[in-house]
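Worksheet: the structure to be examined is printed underneath.
The other protein chains are all here in position, but one chain of the complex has been omitted.
Then we have subunit A:
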């Protein structure tokens, strides 16, 4: 087992393997299951992710509280018109991330990745990158193992919970996982994957968790959309050879410390940030019937 990014990197480099290979090997050992069983289970995960990522593109979703929904469809329709500022792939990723978040808020089926609140980033980034890079299902499954490996290290050394570390711990971790995954899918080295993960976390270090009415809806859905772009740009930077000046393990440690330093009002309690704005309070009263 690897406890840090450095250990993961050493294990991969010693044998000329990718991060995903080490992660799969470790999972086989940990669960005492053959590799086919593990891969098939991950294919089931991918299936649920893909359904959630596509559902909202053509259907108007509505959350239980009624305050969010329908944005994925708007973005998809806008993308199809062909005149966008960020380009087709980025728009596709944004729409898919929104779709996953909307399915979640509407009580549909999703995969926590690593959490329900941040569930849109990994599917949106990996599925979209696979289209752009023309990668098949096996390649996507490899990417999901790379993403898991990064998530394992963050969960082990820091946290992936908004209540503990703010949104940076949820959407930041998800973006780091997705960034590392698509770097490996694109043929980048394990070092590059860790640089991408570091950059993704650094980009949103300190981001607070301030959900309106305490519900996993607003601003969560839009942070999934921006988180997926964070992952894609971080991956592109790393693939271009840009390095993170601070190594991955130190970035994770910094993220954890920043999370601990956040006041409780900004850690999923809905007492601060956007939740405590006049509009946030009005919506809370309306939704919770206070």
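Convention: a contact is a pair of C-beta atoms (placed from the backbone, for glycine too) under 8 Å apart; a residue touches a chain by one contact, two chains touch by 3 or more; residues count from 1.
Operating definition for what follows: contacts and distances are computed from a predicted model.
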item	value
Protein that the absent chain corresponds to, by UniProt name, given "Threonine dehydrogenase", "ABC transporter permease", "Cytochrome b/b6 domain-containing protein" or "L-serine deaminase"	"L-serine deaminase"
Per the touch definition above, residue among A:91, A:144, A:200 or A:266 touching the missing chain	A:144
Absent-chain contact - pick from A:57, A:90 or A:103	A:103
Option touching the unshown chain, where A:89, A:133 or A:163 are the choices	A:163
Which residue of A:53, A:111, A:127 or A:237 touches the chain not shown here	A:111
Missing-partner contacts on subunit A, residue numbers	1, 3, 23, 27, 30-31, 38, 41-42, 44-45, 48, 63-65, 103-117, 119, 122, 144-145, 147-149, 151-152, 155-157, 160-161, 163, 177, 213-217, 287-289
